[in-house]
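This report concerns only the one structure given below.
Apart from one protein chain that is not included, each protein chain of the complex appears where it belongs.
Going in written order, the chains are labelled A, B and C, and every chain counts its residues from 1.
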């Protein structure tokens, strides 16, 4: 349910209502809007406490949230959420650009990449230290050493660091080094991990699983929001279909649809979404035109010798060209990029 | 095979080679380029006649065409093809916009629609007279009466008419009224129909089947090209995937991929590709950013009372707004629209 | 609507009601059941004539048909339909087995195949004379010559002939030679063709399109039934999914689901449904266990040199083994095969 407070409700009223909601065994999420405050009361759907809450001090009305996701829903919060993490701003008319290699391979590699993407206009650095790999015999990432290299690259460039965390037991470690915690597509429904990143103060980039419905994606976000972390970015990175000329099929209607359902910002990953370098620049531009709040792009100083995902990585030069192309579209649509 | 003629080869040389190719039981398609002429020799792949052709007068070299589609292939013709039909130009930096209702319902309806889309900048009128419908009990179109109403609308507005033909036996009739023959998604592999439209002098808009691979689409185009009609526009209109929040999934990477494989222009249909009016404007803009050479959009004077596809039709006002949005992107990318 | 006649309604009553239904602009399909006769009145759904029909002579009740398909619906006819065509019986506890090569290649080839499949227990011969091929440069079938060879093979073996028709203008020709007209997957929504085969007295084998929903399949069948031909067999031949280790994904739940929705018999094609010879025998057995009323299998005397589909064709020996395997399952489930 949504408890809508009156415009003149006091802080004490809000506090009182939060306590009442919690006394009912529900969780309270306070959303302070520009005009008034609302409180989401979520938990067991089967009982309704509408009447008992309606009579509370400062309460304007109590409404059900029709969507299965509650805190993520536009019904609860109409203003788009802007997520900020150091140099990275995603949403509110600003398009964040997260760029860098698939894996951190060495300090030199990540520093070179970081400087190159910074020079071309990226606002955050990506790079994997814990790599979930399909085969147990593939390179699994440099782990904490990789995190340290990312921190060094941040020191050198000022770019916020976005990196993946693959298990709840690693969340504290990764959060010590990272500005944004990425939950990968394979882990979109790893609920223990979602709860763990939801308990940190780090913004989260949540990637859609390749066969997840949008409702499943929003309910995965809800696990994070419900654990107390309001800074969630949703990421479309392609779905699995019968198409084989691309690695995944990138459905950009996701961006427009999500903007009609949730206040959370939406990032697009054209690198995984297409799987081929030569398709990335125009699909990045199309993402911007579709209204994406951010892009995440694989850029490697030397794609041919990358330890992972070389076939879909841009060179620094290709990335700079892609940025130019995207900026033209962004400017035409009055977006900051 | 491709028989590449020398820059100074004479018309007689070309004629001679065409005869030699045909004497081998192959079909010859002459492509006159800006710098030189090539001849595609297509037919039974199993025998090669490379040596016997290489020695011909004016021949520079003979190369295999590696793609399974031949005349459609970029290997054969590197310059993008521009298709022109009356007021409609698609390709070569100009984005054609085909707009109108799903079905022709009455003269008044189609005239109103035609004037509205013309006023907003459309360069062709769409409208179905022969409607392939999933149920035998649904409205099947006004047939020849509908064609006549389309012709009336063309007379009134100057807009080229794009309309669907569903059977080879109707091709002559439809070609009498239409400027462009549309082959619908359900008929993409109706080879008899493809051969029939390939035998006319009307440009063809060929829609991708909802589970067709790109190779299947290009081979369907090849049926038309091989029958002698070089004016084929390919149309992405969405594929069938597990997603259910949209009617189909619209994979815009198709546009970029096709531009890397074929010289034929690519049109996008965001109306069928999404199935919901509110998703159309931004997906149209994204199509332009992805490099589409044309758009086909459902516009109805009164979507709520449309006999078909009302839920995905734009009102004239929404169409005008969509045009404005798309033009911003087109201008930013130096395209004419 | 369904007009259910009283058990003691006379033929004159039925005739009277048919005329009344037709006078309303609807089509009447009379279904004579073991206990009573019902009349389907189909056409424009928007007006209901319930009251005016209920008062008719011999009428017990008038009910809406809730499914979008009407004549195909189990609501209308509860007894399963058995389709018989010469030696072939499909349904009613008998499993028909249609076997033979993808294409008719020569008289010797089709005769050898026909004798081999007959010896192993097949009850009909398949073989394509008109071949819809993805590429215009592939072997397109022997056309009428192929039909004549099929007729010769029927004369020699007594097997009913099942062969594909690809265009409405060929229906008369093919019906002169064939016992069963096959509508292929690519043509499942070629409505003109469906109407044409619906106007013949030949049973029809209707294959599901690779991305057709079950409702679309049943509505395609409805086109045939509505044109007056009650002998339709539905065929599951695999759908297009993300799986690439099989050519298509064969969803056997289709069989069980269809038996809950329609009285029409259901045939399975494990050859196209898997695309690999070694997967066919056990998937044929699984089809029988799922309740299939028939099987259609590709068998070639010499698969390695087949002009089409060799990789999914059984040798005569493999077919005989497959028959033995399937018969064990059929016998265990009290089916005739």
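Going forward, contacts are C-beta pairs under 8 Å (C-beta built on N, C-alpha and C of every residue); 3 or more make two chains touch, one makes a residue touch a chain.
None of the values given here were measured: they were computed from a predicted structure.
The chain not displayed here makes contact, within the full complex, with A, B, C.
When the full complex is taken into account, the listed residue touching the unshown chain is A:42, out of A:17, A:42 or A:178. Within the full complex, the residue among C:23, C:119 or C:333 touching the omitted chain is C:333. Among C:288, C:307, C:323 or C:337, the one in contact with the hidden chain is C:288.
Residue-level contact of chain A with the missing chain is found at 42-45, 68-70, 132-137, 166-169, 186-187, 189-192, 209-211, 215-216, 219, 222-223, 226, 240. Although one chain is not displayed, chain B still touches it through residues 240-242, 244. Counting the whole complex, the residues of chain C in touch with the unshown chain are 211, 213-215, 239, 241-246, 249-253, 255-257, 260, 273-274, 278-279, 282-283, 285-291, 325, 328-329, 331-333.
Here is the rule we use: only the chains that are shown with their structure count from here on.
The angle of the rotation superposing chain A on chain B, based on CA atoms and rounded to the nearest 5, is 180 degrees.
Note: centroid distance chain B to chain C, computed from Cα atoms, is 34 Å. Averaged Cα coordinates give chain A a centre that lies 38 Å from the centre of chain B.
Chain A and chain C have Cα centroids separated by 50 Å. Shown for chain B are the residues that touch two or more other chains, namely 211, 215.
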